[in-house]
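First the structure, which I've put down as structure tokens, then a few questions once you've had a look.
The other protein chains are all here in position, but one chain of the complex has been omitted.
Up next, chain A:
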Amino acid sequence: MIDLTTLIPALLVAATPILFAALGELIVEKSGVLNLGVEGMMITGALAGFAAAVATGSPMMGFVAAALAGAAIAMLFALLTQYLLANQVASGLALTLFGLGLAALFGKPYEGIKAPAMTSGPLGLNWMIWVGIAMVPVIWWFLNRTRGGLILRGVGENHDAAHGLGHPVRRVRIAAIGFGGAMAGMGGAFISIAIVLQWTEGMTAGAGWIALAIVVFSNWTAPGVLAGACLFGGVTALQLRLQAAGVAVPVQLLSMAPYLATIAVLVLISARQKFSRRAGTGAPGSLGQNFHALR
């Protein structure tokens, strides 16, 4: 009825944009910064990547440009929150609105143009899907097995203590924000260059918000992010295929599934916290708080 050989690639395709964005946001949040501007950085990357791919004829150049553009717009957020100490939630929301508007404005000349075709990699899957999957162990290893990862987590858990130890809190956070922007930009470019092959206004259609939810779902771990992205991507791909196959399933029920799973995971985590003093949530202690060294 439903062919697994077409379902699994579709699942991976649907999961990849949110996987990229969520991995980037994971690093940002681990450094103690809450950037709600993921959607804005994704749409900026979607446009910049598309424009570069059309101009150079090379989709790979598109992804490079998307990463640069995503990081560049993220620097605006870094300036606001790290130097001007603006509220992170408000700045992140503003970044989303700004990105959507900016991309719409500069996207006008690109409406109706087609992107250059991408060659597929191993197993007939797009190269960027493999890049996304490969990022999961890399980020896990960085966070848990390297000195840099330890500093990043330290800055996120308690910025005052990290500062006391002599770690450059602001610089670490700016680097994390830039990395998050680059990843979100590439996630957005995957939508315009690899899935839709076109530029249209508002084309990320809420993927950035799902990425934010997945970071919470994952309990701030890289393998959890992969699982969450596959769950969301899988449900999307599966429900469309069930419908196309004419199977009568309540579509709304399937659409709810990832959110129900998120709630279930959060309940499990808090229950575990209650019974075991050792295990905590993966949420960084200083998440969303601004740091000012001269306080």
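Note that a contact is a pair of C-beta atoms (placed from the backbone, for glycine too) under 8 Å apart; a residue touches a chain by one contact, two chains touch by 3 or more; residues count from 1.
Note that contacts and distances are computed from a predicted model.
Undergrad: Given the options "BMP family ABC transporter substrate-binding protein", "Multiple sugar transport system permease protein", "TrkA C-terminal domain-containing protein" or "Electron transfer flavoprotein subunit beta", which would UniProt use as the protein name of the unshown chain?
TA: The record names the chain that does not appear here as "BMP family ABC transporter substrate-binding protein".
Undergrad: Given the contact definition stated above, which residue among A:R170, A:R241 or A:R272 touches the chain not shown here?
TA: Within the whole complex, the residue contacting the unshown chain is A:R241.
Undergrad: With the full complex in mind, choose from A:L150, A:A175, A:L197 or A:A213 the residue touching the hidden chain.
TA: Once the missing chain is taken into account, the touching residue is A:L197.
Undergrad: By the contact definition given up top, give the residues of chain A that touch the hidden chain.
TA: Per the touch rule, chain A residues meeting the hidden chain are 3, 6, 10, 13-14, 17, 104, 107-108, 111-112, 114, 191, 195-198, 200-207, 236-237, 240-241, 243-246, 248, 250-252, 255.
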